[in-house]
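Omission of a single protein chain aside, the complex is shown with its protein chains in their original locations.
Let's turn to subunit A:
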Amino acid sequence: MTTELRHQEIAIQPKDSEVVLSVEEISKKFCRNLRRSLLYGVQDIATELSGGKRTSAKLRSQEFWALRDVSFQLRRGEAVGLVGSNGAGKSTLLRIISGLINPDTGAVKIRGRLAPLIALGAGFNPILTGRENIYANMSILGLSTKEIKAKFEEVVDFAEIWEAIDTPVQNYSSGMAARLGFACAVHTEPDIFLIDEVLSVGDVKFKMKCHRRLAKLREKGTAFVLVSHNSHSILNICNTAIYLAKGQLITVGETEAVVRKYEEDLCLSGMEKATGPLILPRKSPDESFGLDITLVGFKDAQGNILETPMSGEPVNLCVECFAHRYIDSANLGVVVKSLSGENDRVLYFTSASDNESLKITPGNTELQIQMPYCCLIPGVYSAKIYIKSGVCSFDVVESFRFTVQADKTISRSLFYQPRTWKVISK
């Protein structure tokens, strides 16, 4: 149902007057060496003050691009998710949007008030009581004393700290402090909300409350920029997503597609693509033990070769072999290890343990393991395949590498669960 809603929202193309945030080709460079970084800072200040032009489009020694030519737009009531691995530039982008730091090139245009949920409890002084800190924190976030007074009760209610409101914040539990911080930030009622990995404060009950509150704000037309490693929350909240990697914008678009691309890259990073069947050279009769594996690969139900099996789709694992003699009860074994994760064994089965004894006649034979669903999640795997008879081993393929892909997001699961849905009224 949520997916449908999202599609509808995209279908309605809002007018450009609805654009509340427009990021235009911003770039930002950073320096890894602290000493040099500070020196560059002083240099920049000096050139800026003397009215000189900074060569901001060029990298100085030891600098790198933390962000490079990133552009996107955000309209009223829209939510955009930022995904990317650590150091991709997500937080830098948020900080540039919030106006904390200036981009080296490009510009950010904002219409309305913007509240960063980057720092919960900014300006909290541990010595002071919750009450005093609410006033201090909310005025830092840009509210007048009158506005704070009007919202004070609501904030305390939301944070659920009635009895602790006059206790110094240093005596709060970390959850209480985080709740108070979140409550303060969320009650500033901005036009654009920047959220950086903060939806994970407090216990489950409070988290639900936060999500409800954000949903309500969104109905009122608040726009969101959300950073999270948790693709689940991005999928739930955002209708569009942006995928950053090493400061570059990789893709922008519909959340599902962007998150899928991100997760694929996450699984496959540091690995060469392993696709297609593995074809083995024919052995000479001296090397052979009577049966040689010639090909290992995947085929679909129609017998077409599959480059990559898809999660949740039917797939046949095919082992072609050449037998020099008749074999009465061959035993085909498969061990699958995941290369994307921690090299764990994920699957192990043999024909013998399934009580299938395979009869192989001389010549070429294809052995098929028919699987109605590929239950592996997307990633790269390595399979060890062997054919034995009793204790006598005929042939072994130590590593057949293959990649599993998916057309839906399932990486939150450990395996694919085949399923159908039904509503039964009683």
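We take it that a residue touches a chain if its C-beta (ideal position, glycine included) is under 8 Å from a C-beta of that chain, and two chains touch if they have at least 3 such contacts; residues count from 1.
Basically, contacts and distances are computed from a predicted model.
The listed options are "ABC transporter permease", "RNA polymerase sigma-70 factor, ECF subfamily", "Cytochrome c oxidase subunit 3" or "Aminoacyl carrier protein", and the UniProt record of the chain not shown names that protein "ABC transporter permease". Of the candidate positions A:24, A:132 or A:307, contact with the hidden chain is made by A:132. Residue A:100 is the one among A:59, A:100 or A:215 that touches the chain missing from this view. From the options A:24, A:44 or A:191, the residue with contact to the unseen chain in the full assembly is A:44.
Interface residues of subunit A facing the missing partner chain: 37-38, 40-42, 44-45, 48-49, 95, 98-102, 114, 116, 118-119, 122-123, 125, 127-128, 132, 135-136, 139-142, 144-145.
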